[in-house]
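What follows is a single structure, written as structure tokens, with notes after it.
In this view, the complex is presented without one of its protein chains, the others remaining in place.
Naming follows writing order (A and B), and every chain is counted from residue 1.
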Amino acid sequence: MKVVGRPLPRVDGATKVTGRAVYADDMLPARTLHCKILRSPHPHARIVSIDTSAARRVPGVLAVITGADLPIKFGILPVTQDERALEHEKARYVGDPIAAVAATEEEIAAAACDAIVVEYEVLEPVMSIEAALDAPKDERIQEYGGPNNVHKLVALEFGDVDGGFARAEHVREDVFFYQGNTHLPMEQHSAVATYVDGRVTLWSSTQVVHYVHRALSKVLELPMHRIRVIGAAHGGGFGGKTDPFAHEIIVAKLAMLTGRPVKCTLTREEVFYAHRGRHPVLMWVRTGVTGDGRITAMHFRSALDGGAYGSYGVASTFYTGALQTVTYDIPAYRFEGCRVFTNKPPCGPKRGHGTPQPRFALELHLEKIARDLDLDPVEMKRRNFVKPDTRTVNWLRVTSCGLDECADKVLAASRFRERKRTPGHGMGFAISTYLSGAGTAIYWNDMPHSEVQIKVDRGGVTAYCGAMEIGQGSDSVLATIVAEELGLQPSDVRLVTADTDTTPIDLGSYSSRVTFMAGNAALEAARKMRALLVEAVEASGRKYEEVAFEEAAVLGEARFGALTTAGSYTPPKIAGPYKGSGVGPSPAYSFSACVVDLDADPRTGLVNVNKVWIAHDVGRAINPLSVEGQVEGSVYMGLGEALMEEQVFRKGLHKWPSMLEYKSPTFLDMPEVETFIVETNDPEGPYGAKEAGQGPLLPVPPAVCAAVFDALGVWIDEIPVTPEKVVEALRRREKGEPPRYGPPRFPSIPYPPAIKVEPPPRDAAAAAR
Amino acid sequence: MLRLPRVRYLQPKAAREAAAMAAEHGARAMFVAGGTDLLPKLKRRQFEVDTLIGLDFLPRSVRNGSVDCVIDAGVTLSVASRDPHLRDSFAGYAEAAGLVSSPPLRNAGTIGGNLCVDTRCNYYDMTHEWRKAAGFCLKKDGDICLVAPSSPRCWAVSSSDTAPMAIALEGVVSLTGPDGERELPVEALYRDDGIDYMAKQPAEVVTSLRLRAAPNLRTAYVKLRRRGSIDFPIAGAAVAAWLDGDTVTRCRVALSAVASHPLEARAAGAFLAGRKLDRETVREAAELAAKPAKPLDNADLGHFWRKRMVRVVVEEALGRISDQTGGFGG
Partner (left out) sequence: MKNEVLRDVQRVVLTLDVNGEARELLVPVHKTLLEVLREDMQLTGTKHGCELGECGTCTVLVDGRPMLSCLALPVQLRGRAITTVEGLAGGSNLHPLQAAFAELGAAQCGYCTPGMLLAAKSLLDDNARPSREEIKEALAGNLCRCTGYAKILEAVELAAGRMT
């Protein structure tokens, strides 16, 4: 390998360090109008009337629109098309978009929004999971779902769960809560639209140009070929820019109405309202084990606070029950999940999508079981680790798996077993797994998930792909793969990405799918190109490696004419034979293990993380620097969630939609991180590669809580671990109560009878199916 | 993008002229020095003014006399935090200046501005749209306090790091009004009211802060906040102690972020006079200091926990002074 595996600079590095990268808000085409959105001040209200006449009279205002102008509903999942770009019937959270203005200046647009008179009939807001399970005082938030404000209920059972519990020598139940939090990308969402010659062009800070393309087509009632969506330089997503958003549709509509470019950049406060972040999840878990800690059965329940709309929520719900089995060998498993609607900004996918919450519960639950049995928690977890090339009880296909090696690395480096036991100092260990791309698309289709085209001519090589560089390094991965195959450097490869007019489809930068899926498509296209060039060069009597690429290109072009190749990637059909099996399967899973070392002050409850060791099985690091960057960033975000970040509400509205009060760790709050890259050479990943961008977040919060227990002897069963919770847990211990801070109980939820699914045959051969 | 309202910007050449302008424009005008407190609040429409009076003319030096040190109000917080004389003679003050917000804000924010920093409340320091949704409060546009609805007053929190230290140091500010100059002890600059938190006349400009050095003076400031940077204090303790050997002859303790003004803990100061800073004395003094602190549910983290933390920050500040004299128990 010449470039794969080397710590090369990113291909977009120079653009970003010079300020030349053009983000959506940096664009200001001639005659641009500025758009502001009027949002609901009520968490739950019927809209009686909207009077825009005064706003239209403000000098400088060119257009004012309401929901009547954009009545068609959309949504990321086909089953939950429940959003409108502008709502004219009902507001469902503080911040729900109601009307929009295009004006010559942003301040004029804002003043015009202020002049819009909306008459509301205020309804009782529903602000918690418990309240959503009860009968609504006024009316339900959404018209679908139910009973009450329940959005979705699922219940699945794999194998003989009752039998598993019956043969257990020890059974334990625990309840956990994972508070909601948000992505907080440094860049606020922004979009610019033009309408020229009957065609809409939209530049947006999105993770998925294709899904925005589809939503625009639906709501604007324009065929897809009359819409072009281009991903602008991207200032951070973490899942928060994966849905199609109201402002993207609004600027397109306003451009159509005014014939001028229209831009909308959300304020930081509006970003908190756009949200789609981590669901707050209440969890109950019951596990049976043998005397030596082998799991015999598990029953997991989740209740997700979904906010006001569907977003990715149905998938999120399934994800809270899907991956438990991918790290631990659970022979019988029952999962009951529930998502409710509340009058808050909708929750959706944030880094780890639906899986950090159950991972937190699972890791701490097993810690407690081990202590019940007087077993070493690390040893007990390891006894249950999944093995490579197996199928889990819920039919998930595990291929390469470096769990053991990951655990070895961090345990050895941190000297976990030799740690000094002093009060106030603690270490905690946890593991996790994540998908390398979802095995099924958001909307049902048989087409590839990613496509790459390569063009070679006497001017060089260009690769085209719909994948979106969001800072994770996807452009560099594509360039590296093409360069490796053609014998070039990544910087020699020109890239055209994330443009629905000029690039073939890729489903976008979410679910950690780009390296695996776009990478495989690029590999196929590049190998085909190489074959053409090799044939042309060899026809001239030489070897490909002996001629300069420029000459190979000339020979190829002379022999074959225009040189283009294409590759595509479609994940294997590996989902299990049951309804709901589409969430969870992935062509490969990454694995991580982590140790956190911290000091916790019993007097103040303040926790100071000293160091984090993390090992990540990435299959194969196409660029180890980028992998480290993803791992370190994941640890950062995991620590933020574990210790300080929370999206909370007070009296119906977001308590602190600002970067001052929503606590994102600063440079001084970040401990040293020692990263170990574990390579297991996945059989289906490009050069053996798997994901790195999300999985390493997951073990961090439970490792923090395990370390707090190690330091102080109290369990903090919900995150964030704020000092007041630690102090309260210590107070309870002193009073002789259970030494714990966390949710007291799990609510009663009307789960349907579980669908019983026969597990796959428990032999390695099944993996090949 | 959040933008400022359309305002005029006046550029007086001297404090007297600035004060005259302020008197002329009344409530429609405000002074602006570093702008780090005022401009965000204007963007959030927390003040309705149409005129800003720039204080760019303010001198920016730290002048050391044999006894008194005069810090011009225009000195930035970062300069104050690094000034060798301040670090030497008034370590707690330099420390407090260096703990305000974040490095780029300290490069703009001034010591005069930090003395005058507006009281804060997480029902108030929000955008106009948010406050409209929450229901406006007493401090701006509304008629009730959202933190304590039954209370007739505003409970916004004094959030200056340097003001408590200046009070503990018995600092004196110079004020220039339209009619002349006067001096005021820093402690007399404040009122226990979230809205009318300053006792100076609105048209008076703070031009300097005078601190008096003493060879036996020890100071310390301890700030509690969630993150290592950016955040306002959620509790803070400023201590100045005048010592005779290892015995405290006089001591002043002032707290940040537990009331609508920098709160002096007089009982703690009085208790310490004549005592040595041993562990038990420090603990008792901290207990006394914490008593008058009344944090409410309008800042970061819970108010019960913040109340509990007052003792801790006072103990730590006293402990540091004790360290300077050789540690606990001398």
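To be clear about the criterion, a contact is a pair of C-beta atoms (placed from the backbone, for glycine too) under 8 Å apart; a residue touches a chain by one contact, two chains touch by 3 or more.
Note that the structure is a prediction, hence the values are computed from the model and not measured.
Engineer: Could you tell me which of the visible chains the hidden chain touches?
Structural biologist: The undisplayed chain, in the complete complex, is in contact with A, B.
Engineer: In the complete assembly, which of A:Ser664, A:Gln694 or A:Thr722 touches the absent chain?
Structural biologist: A:Ser664
Engineer: Which is it among A:Ala14, A:Ala539, A:Ala558 or A:Ile755 that touches the chain not included here?
Structural biologist: Selected residue, touching the omitted chain: A:Ala14.
Engineer: Thinking of the whole complex, not just what is shown, which of A:Met1, A:Met186, A:Ala531 or A:Ala558 touches the missing chain?
Structural biologist: Checking each option in A:Met1, A:Met186, A:Ala531 or A:Ala558, the one touching the absent chain turns out to be A:Met186.
Engineer: Would you indicate which residue among B:His25, B:Arg45 or B:Lys200 is in contact with the undisplayed chain?
Structural biologist: B:Arg45
Engineer: Could you tell which one of B:Thr36, B:Ser89, B:Asn114 or B:Thr281 touches the chain left off the display?
Structural biologist: Looking across B:Thr36, B:Ser89, B:Asn114 or B:Thr281, the contact with the absent chain belongs to B:Thr36.
Engineer: Could you pull out which residues of chain A are in touch with the chain that's been left out?
Structural biologist: 9-10, 12-23, 25-26, 28, 58, 60, 105, 107-108, 110-111, 114-115, 183-188, 233-238, 267-268, 470-473, 625-626, 628-629, 632-637, 658-660, 664, 666-668, 670, 672-673
Engineer: Tell me, which residues in chain B touch the chain that this view leaves out?
Structural biologist: Against the left-out chain, chain B lists 1-9, 11, 32, 34-36, 39-40, 43-45, 50, 54, 56, 78, 101-105, 107-108, 128, 228-230.
Assume only the chains that are shown with their structure count from here on.
Engineer: If you average the CA atoms of chain A and of chain B, how many Å lie between those two points?
Structural biologist: The answer is 42 Å.
Engineer: Which chain B residues qualify as touching chain A in the complex?
Structural biologist: 1-3, 6, 102, 122, 125-127, 129-130, 132-134, 226-232, 300-302, 304-305, 308-309, 312
Engineer: Tell me, which parts of chain A touch chain B in their complex?
Structural biologist: Per the stated touch rule, the residues are 25, 39, 41-42, 94, 106-107, 110, 265, 267-269, 603-605, 644, 651-658, 660-661, 663, 665-669, 722-724, 727.
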